[in-house]
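Only one protein chain is missing; all other protein chains are in place.
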Amino acid sequence: MKLSLIAQSIGGQIIGNSDVEIKGVKEIGQAQKGDLAFLLHPRYLSFLKTTRASAIIVGVDFSGNFPTMVKVANPYRALVQVAELFAPPKTSFPQGIHPTSILGKGAVVSPQASVGPFVFVGEGASIGPQSQIYPFVYIGRNCKVGRGTTIFPQVYLGDGCEVGDGVIIHSGAVVGSDGFGFMREGGSYRKIPQIGRVVVGDEVEIGANVTIDRSTLGVTKIGRGTKLDNLVHIGHNVQVGENTAIVAQVGISGSTTIGRGVRIAGQAGLAGHIQIGDNSTIGAQAGVTKSVPAGSFVSGYPARPHQLAKKIAACGAKLPDLFKKVKELEETMRKLEERIDEQATEDG
Amino acid sequence: MKLSLIAQSIGGQIIGNSDVEIKGVKEIGQAQKGDLAFLLHPRYLSFLKTTRASAIIVGVDFSGNFPTMVKVANPYRALVQVAELFAPPKTSFPQGIHPTSILGKGAVVSPQASVGPFVFVGEGASIGPQSQIYPFVYIGRNCKVGRGTTIFPQVYLGDGCEVGDGVIIHSGAVVGSDGFGFMREGGSYRKIPQIGRVVVGDEVEIGANVTIDRSTLGVTKIGRGTKLDNLVHIGHNVQVGENTAIVAQVGISGSTTIGRGVRIAGQAGLAGHIQIGDNSTIGAQAGVTKSVPAGSFVSGYPARPHQLAKKIAACGAKLPDLFKKVKELEETMRKLEERIDEQATEDG
Partner (left out) sequence: MKLSLIAQSIGGQIIGNSDVEIKGVKEIGQAQKGDLAFLLHPRYLSFLKTTRASAIIVGVDFSGNFPTMVKVANPYRALVQVAELFAPPKTSFPQGIHPTSILGKGAVVSPQASVGPFVFVGEGASIGPQSQIYPFVYIGRNCKVGRGTTIFPQVYLGDGCEVGDGVIIHSGAVVGSDGFGFMREGGSYRKIPQIGRVVVGDEVEIGANVTIDRSTLGVTKIGRGTKLDNLVHIGHNVQVGENTAIVAQVGISGSTTIGRGVRIAGQAGLAGHIQIGDNSTIGAQAGVTKSVPAGSFVSGYPARPHQLAKKIAACGAKLPDLFKKVKELEETMRKLEERIDEQATEDG
């Protein structure tokens, strides 16, 4: 594909050779001759000297040099467009239900849905049009799957769970396992039946091997447009708002409520029964033990306002020095006291 | 169902309208007209003003007001009973082996067990009566599954592993993967064959996407009545006692021994080759590097006795202030020294 064609489709301006033939699109550090690459962050500037890419897409305000560049208003948007252009064909299944798959009584699959081989669909479940169900997916009794939703292999949807339109669920995710609810009784645990459900809103993306527990009695909810990275754990009764992003290996304990537009960085852990206000940010590995108001930025363990947490962490590095200083102060003080005692004696 | 009937079945006393018709049971924050809800913790008191529930179950000592209440000695026990009453029918498979499933030579499945579609049972494996095996479950060679055990979809039981009676294993759990055992040899790793097994006791519950590694030579053991939440990792040779609860995303390194009645909160990590005494508690995100005696409560990183850890954490918040104070002290001290020097000179 000629670079000029690509530039046109992304609304970019070519500086250099517009006739160069582009065969692929690659990370700037991995690009070879014939590849188009992106400069998405100043940290990659040094790659401009070493990359073999035939052309680079940069922002309009980029002042550096490269033999062939395409300047665009928003390189991230260009990335989305170019990646769509160069996306290789994916595994897909024809519309209809593969003969090896098993449907329970009363299950309704849209004739425009594609159910691949080795899929189990429980009684009374429904799957909307344009949805793709990959092999080894288990869809429980009375589940509802919307339209245009993709469920990758080996996903589990527990009985009664609902998944909206345009949702993507990656391989190995478990939606609707029992919540961790037990009653202590004479030294052992008695199970509290978990009879609630999980409701996943439209345009949600759920990462690989994520686990989302069903509510004890009501609904565990993932709001529209929210994105969960891999290996995230969502406890029972948790409510996640819209357009929230939760990075890999985060754990949210039961009955916690998370607002909309929240960002939770990797491996953070949230206690149960707390509220995270809208548009808050939670730092990586933070341990959040208390509710935080809208617009907060907290980090550390226990989580505190980020500026304070940073100060505390900086203090940490100087702690050995502080201990030494206090020891010296004590010594100096002791000597001063002696001198004053002496002076008092002299005076006396 | 009339409220009076429910109250009778849970041994509760109705205050208010005993004729109200109950259609469902919900979390207090999600309940609508016709729903029964629970007040399980004072933190939910404020919901009494806003909930639309038609009736609330409370403890006998509850002194607040609500139009229709059912007072019970133990609201948690009532929750278990009511949840069982209102539990929707689950996906279940008829007794016998679904024709799509595959059994290895010498595998023995009780005629009262239910093996759903797409199940693989290896040679010499056995499955006891009243057990339910869901689709896409893999049961390895010579595995033993007891009676009344439920194995949800996409679970893996490695060769030779044993699972007791009344066990529940949630979707995606891996029981009997190889332990992480390698020998360093000339800059690369040589695999130490992991030829041991995993033995899971009666009444254990294993969460979604949990991983439990087989022992190198012996047995990795999960004691009777122990409950593992989602995404927990249990290393090879680990021994977990009875009636212990391990919350989501906890990691237990190889050869560590955990007593009975222990509680380990979310995302905690335990070093290898240590002992956790009976009835101990380990805080969320703790990093436990040393053995702890029975009845301990440790938290923080590195884990320390909880009261000390709390003090240290509280100190943390005041660290920036402490640094300032020490600086001031040094300054004051310097001035004092000057004054004493002056006085000494005057006196001299």
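In order of appearance the chains are A and B, and numbering begins at 1 in each one.
By our rule, a residue touches a chain if its C-beta (ideal position, glycine included) is under 8 Å from a C-beta of that chain, and two chains touch if they have at least 3 such contacts.
Because the structure is a prediction, the values reported are computed rather than measured.
J.: One chain isn't shown here. Among A:L5, A:V60, A:V80 or A:V108, which residue touches it?
T.: Counting the whole complex, the residue in contact with the absent chain is A:V80.
J.: Check each of B:L40, B:L85 or B:V326 against the chain that is not shown and name the one that touches it.
T.: Counting the whole complex, the residue in contact with the absent chain is B:V326.
J.: Which residue among A:M183, A:I274, A:L308 or A:L322 touches the omitted chain?
T.: With A:M183, A:I274, A:L308 or A:L322 as choices, the missing chain is touched by A:L322.
J.: Where the complex has a chain not shown, which of A:G64, A:P117 or A:G187 is the residue touching it?
T.: Considering the complete complex, A:P117 is the one touching the chain left out.
J.: Under the stated touch rule, tell me which residues of subunit A contact the chain that is not displayed.
T.: Interface with the chain not displayed, on the subunit A side: 25-27, 29-31, 37-38, 41, 43, 76-77, 79-80, 83-84, 86-91, 100, 116-118, 134-136, 152-154, 168, 170-172, 203, 205, 207-209, 225, 227, 229-231, 242-243, 245, 247-249, 261, 266-267, 284-285, 300-301, 313, 316-317, 319-320, 322-323, 326, 329-330, 333, 336-337, 340, 343-344, 347.
J.: Residue-wise, where is subunit B in contact with the chain that is not depicted?
T.: Residues of subunit B in contact with the hidden chain: 102, 104, 118, 120, 122-123, 136, 138, 140-142, 154, 156, 158-160, 172, 174, 177-178, 180, 182-183, 185, 187-196, 209, 211, 213, 215-219, 231, 233, 235, 237, 249, 251, 253, 267, 269, 271, 273, 285, 287, 301-302, 304, 308, 311-312, 315-316, 318-319, 322, 325-326, 329, 332-333, 336, 339-340, 343, 346-347.
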